[in-house]
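We show some of the complex, not the whole, and keep each chain where it was.
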């Protein structure tokens, strides 16, 4: 996978989640034309990878799934978002990752097998409906963990095995750090390293890319966590992406677009750690010129200017300096 | 009352609250021209009924009320919103319901008689100022309950009796369900039915329309609650409306416009239950093309398309099928 983003530019954000079905972010209520417009903006901003955050969540679905309708007779579904996103991704030359179903229930209650069984049937249905789409290029296992969890290892393993049987596509996960901004009992860097050494040892060969969320810890801690994550991932042959959160965790409102100096800090920290690719949660709400939040339009302008200024800077550098190219 | 909304269209939203004075929703800070523009949009979207949520709340008033000024010497009031809304309703051919004063105090402390006495004087003042307006077509008793409450029965009864003496106009209430999304100790469907059987037995003949709020319960529970509400209301000769909440209760921000698939689900559930009329809380913030929330502009587009597609569909149906007409 191309890990360096825009040709001739520095490491820019080249992937984004598509936050449908949203867990806790207000809906923009976009229809087909709105999404088409935003995919075009994404491409302009160098996005080559889009990741559907979850194809279903509780009683909500991104397409009229027969598997989910059995579980939820009152399934809430409108248009077929998977078909829409696959079509737009193909049109814009992007790779589409599909996020698995999240029951919001079984795995949180410790009933891992129910979560697995449901997802195996759901993956089959997805693959039958959309597997032939040329843009379908990866799976995203949407269940998030922050430390080693035996039951969740089984979820990842069985899902990974089954998904690889459908087609051996890259499998992505996006864990979070048990950091101070979200948890009263925060983890230490050493605990984090120990836990994830254990996780990666177990998931080696089963997961291809890991994109840690970068917003739960203090900015001052970020460089160290990024370095540990990159080193661990490399040790186990997993590509290390960074999930550059483009929303702000430091204010009352949950959540507005992030302040540009913070985003820039995190972009540069990820570059410094030598991660393989930058993705974001997520473009359409927080970083898009089409966002429902005006502050995101401004963030997009400032981000674009930054990318442009670094590209110009890069083009004046030693052409052999591949770090800038 | 015409219960079927737009002629030739399916059961669409034909009523909305006007959220002035707002209890907990940010103000749009609209002046006369803004409201005029929004009433025009409402009419385009088939709204025939506007309900002022409350003509006064604590120390805030929608007109310079002498009655309220006695209670609150520092009364907060700017322009005369009741006159403004009545004029616009008349201009757009809508029926205006006036919401009673909510002290935010007496009735919550169990001092029901103080709440009643204040409102009797307030209603007299309202009627003297605005009773001659041709658009003045109903009363909304703004005090909300979720179960039987003896003191509140007295509030409803005495207010109803007094308001009917001023002029026998329809009287509306909009209760809420003690549902899981708002209450740790949620009610069961059976308890809900028992409680409201008791309430309606008491309010029969005193209240004309009941519009339960539809957002406190899980989507999967909604069809059952709607069916119970419709059956109960019918038993006691009360018109059953549904208050289709157009804001989202599932996200951190309290509150943004609701996700369209959820709104559509609730619209269809209310149709299936055969309720008499759909109203919403509320158009101007959450469903209007003029809203301060861009996501509401998008919601309006999608809602309009849905109404249009159903109208087209309906016009191809058997013209004798009155359910679609």
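Every chain is named by a letter (A and B) in the order it is written, and numbering of its residues begins at 1.
To be clear about the criterion, contacts are C-beta pairs under 8 Å (C-beta built on N, C-alpha and C of every residue); 3 or more make two chains touch, one makes a residue touch a chain.
Source: prediction; values computed, not measured.
Q: Count all the copies in this homomeric complex, not only the 2 that are shown.
A: 3
One rule holds for everything that comes next: only the chains that are shown with their structure count from here on.
Q: If you average the CA atoms of chain A and of chain B, how many Å lie between those two points?
A: 41
Q: For chain A, which residues are in contact with chain B within the complex?
A: 22, 24-31, 34, 59-60, 72-74, 76-78, 253-255, 292-293
Q: Which of the residues in chain B come into contact with chain A in the complex?
A: Touch residues, chain B against chain A: 218-220, 222-223, 248, 250-253, 256-262, 264-265, 293-296, 298-299, 301-302, 305.
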